[in-house]
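To start, the structure itself, in structure tokens.
Here the complex is missing one protein chain, while the rest keep their positions.
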Amino acid sequence: MNFIVVLASFPQLLEGLLITLALSAASIVGSTLLGLLAATLRVSRVPIGSQIARIYVEVFRGSPLLITLLFVYFGSAYAGYHMNIFAAAVVGISVYQGAYIAEIIRAGIESVPPGQWEASKILGLSNSQTFVSVVLPQTGKIVLPPLIGQYIALIKDTSIAFVIGLAELVRQGQAIIDRVGQPLAVYVTIAALYFIICYPLSRWVRGLEKRSQPA
Amino acid sequence: MAVLGYLGDISEAALLVLKITVLAFLLAVVLGLAAAVGRNSRFRILRFGAGVYVEVIRNTPVLLQIFVAYFALPNLGLNLNAFEAGVLALGVNVGAYLAEVFRAGISSVPKGQVEAAAILGLRSLDISIFVVFPQALRNVYPAVVNYLVQILLGTSLLSAIALPELTGTATTINSRTLIFLPVFTVTVLVYLLLSNVLAALAGIIGRVAFKPALVLPRGSVLSRMRLLKVNAVRGEVNK
Partner (left out) sequence: MSNLEPIIKLAGVTKSFGAVQVLKGIDLHVSEGEVLVVIGASGSGKSTVLRIMSGLETADSGQVWVNSVPLHDPRRAREIRGHVGMVFQQFNLFPHLTALGNVTLALLKVRKLSAEVAKKKALAVLDRVGLAEKAGNYPSQLSGGQQQRVAIARALAVEPTIMFFDEATSALDPELVGEVTSVMRSLADEGMTMVVVTHEMSFARKTADRVVFMDQGIIAEQGPPEQLFVRPQNDRTKQFLQRVLEV
């Protein structure tokens, strides 16, 4: 392993890292909004809406992210609409991860005891008022650990945008390898960068999980 | 429907996907058990080694791990073809997750179970084999099935090292025919079929193999690790 060579190309890796971070941030926002929407629809008992939310969750949880990315990027091109790669990656990852996040939020919503709904109804709150101001705030403690866990998975999954040609961290690394070789040194460096981002988050999740369980 | 002419290629690819999934899953179970045992070991070096394995793998992308297995291992004198590299990378990856699942499964067995068995006079090996493991296995089963499906979906990434699995095959067919939508729709359907069949099979096995019958959560294709964890926490909160 020759890390000197890698060091010389480090600015290129940083460029990739920036794109990875931007893609992660945008997709976290997108997937959380989609997940919240799908979870709300799912528990709403609105006839068609909850069915659509269910199918959405089942389809994306049962197929690979790569297929979703190919669908969004090449599919939109075939449909005559040229999306830039970054936007396609944000859309693809958001839609895919949104399905997982929807299930996490749904489980959180369903964990709120029915008595909370009944108590709010008696107080005269409407269903949507109850949902927004009574139920959702209570889901935080249960939803947060798996949600952060899903964000970690999302950050790692941004690497799959490599396949549609996005110049994120892994692709920049691959470009360096094509130029100077040293695959192992490059991969170790990239792995270290991901690790530095994900490990603290993992530790945080573990702390949250420990705290949410009674001693 | 031009895509129908390629059904042979697609089913061949699907078979390859299943083959990789099964092999990688077996590897993952072995590695997961070894790492779970290692993390609870008396020996510091084993604890440390297992800990590094689990944390490094869980906090780096699986695509990167696939590239390491295929492009970097030859530098260390280990030449693997795409199939072998794929099985190795996916097995090593999911093994790290299973290690945590197994560990949680063992600690999920209440202390009172061990106490009751100890007072009856059972030796600690017998307590592990006849009291703790059967219950731990039952507790981890849904999560293990979930990771089996994760491996199945993860095989799609092996298209990046030119393995003619399902996604790679779809891309090839598409570049030849340019009938994007039908090809990829069929591909998605095949993935959904495979993941649902695996989950359904696992469900049947769960009902038959566990006494009393283990019923996986209904209503979704997949039993879900994270949600089960949520449910466990919820149970505690309501208590």
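Every chain is named by a letter (A and B) in the order it is written, and numbering of its residues begins at 1.
Heads up, the rule we're going with is that contacts are C-beta pairs under 8 Å (C-beta built on N, C-alpha and C of every residue); 3 or more make two chains touch, one makes a residue touch a chain.
Computed from a predicted structure; not experimentally measured.
**Q** So which shown chains sit in contact with the chain we cannot see?
**A** Touch partners of the hidden chain, whole complex considered, are B.
**Q** Out of B:56, B:122, B:181 or B:205, which touches the unshown chain?
**A** B:122
**Q** Which positions on chain B touch the chain that was left off?
**A** Interface residues of chain B facing the absent chain: 110, 112-113, 115-123, 126, 130-131, 134-135, 138, 210-212.
To be clear about the criterion, only the chains that are shown with their structure count from here on.
**Q** CA centre of chain A versus CA centre of chain B: separation in Å?
**A** Centre-to-centre distance between chain A and chain B: 20 Å.
**Q** Please name which positions on chain B make contact with chain A in the complex.
**A** It comes out as residues 55-56, 58-64, 67-68, 71-72, 75-76, 149, 153-157, 159-160, 167, 170-171, 174, 178, 180-181, 184, 187-188, 191-192, 195-196, 220-222, 224, 226-227, 229-231, 233-234, 236-239.
**Q** Considering the complex alone, what residue numbers of chain A touch chain B?
**A** Spelled out, the residues of chain A in touch with chain B are 57-59, 61-67, 70-71, 74-75, 78, 100, 103-104, 107-108, 111, 113, 141-143, 145-146, 149-150, 152, 156-160, 162-163, 170, 174, 177, 183-184, 187, 190-191, 194-195, 198-199, 202, 209, 212-214.
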